[in-house]
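Here the complex is missing one protein chain, while the rest keep their positions.
Here is chain A:
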């Protein structure tokens, strides 16, 4: 039979189609089995993530609440330094009245306040008055609005409204990287207002330090786990897993007790005369405290993958190396260590990605210098309610993690990561 002709099944249909039909039932059944999980993940993970990603650019609130103003402002040149003409003010008055009736004027005020502080009160005050206006016959609106609040006489307010009138915006992202839209397009914020770059950099740096500490502390433990006789190894494994059975808050609080200035470690150091009583070490509410506590909390995530990889390395390799004349160190470094790298890789990815998004521990023991970007995101979600900015920060964090993952794949190769 020649290779060019498709293989036929007994009934004359192409073999490929016949096979696909035969496998379809099995595929459907497999799909049915994972359907609950798939649905669960879709509803609780993929959709929220997609929603947050959308929120980071979503800006339809301005054009929905101020539809007439947005249209009227289209032809205004913000760089002219002059106020918009009467038609724009009239459109704003109409929009404000409608918004006030629907009680949405404060929302748009809050939104624009992110970009230019003060706009929130402008809208709140104007909205109260707007209910009584006669939009059809009143006017002129320019003078009337400026009379209600002098903010309407500031071209910058109108520029902000115009800048943020499109339905999507890059404003949140600019904000998230310490930039703003100025007169000449995007520009860096003043030095003293920059915060997110510092936080991102600190998050990266501290996550890296935590990952390295976990490798240094976890490697010997994993080695012991893989090489001790089963009875002792089980006991050690319980000790490794013990933190998992303890509440995260309890563990973090324990570190507070250990590390604070009147805490156990300082007391001991003072008692043995290592530090003076009046110069106790500051080990908590700073970066040091965060690194210590998070290393402790994330250590099992490093040990377990390393352990499962080391378990697959037969002891005969080390013996072989020694029988070939290698010292203990050479045998370890040239033969054992290279084979344990996949475990280090897996543990490092796990710990680094967990650390980069960690939130509770830095919030509790981080003070002001040890907080992570995730704490800032939490602040915007729950306190400042600037969800768009929180979403932009989260999206950047997600992108950074994906880029690092990609880089890891390029440099080390993701196939080299083994969990057992």
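The definition used in the following text is that a residue touches a chain if its C-beta (ideal position, glycine included) is under 8 Å from a C-beta of that chain, and two chains touch if they have at least 3 such contacts; residues count from 1.
Definition applied: contacts and distances are computed from a predicted model.
Visitor: Could you check which of "Acyl carrier protein", "Cytochrome c oxidase subunit 2", "Spermidine/putrescine import ATP-binding protein PotA" or "FecR family protein" matches the UniProt name for the chain that's left out?
Guide: The chain we cannot see is, by its UniProt record, "Spermidine/putrescine import ATP-binding protein PotA".
Visitor: Which of A:100, A:284 or A:321 sits in contact with the chain that's absent?
Guide: The missing chain is touched by A:321.
Visitor: Mind listing the chain A residues that contact the chain we can't see here?
Guide: Within chain A, the residues that touch the unshown chain are 314, 316-317, 319-328, 330-331, 334-335, 338-339.
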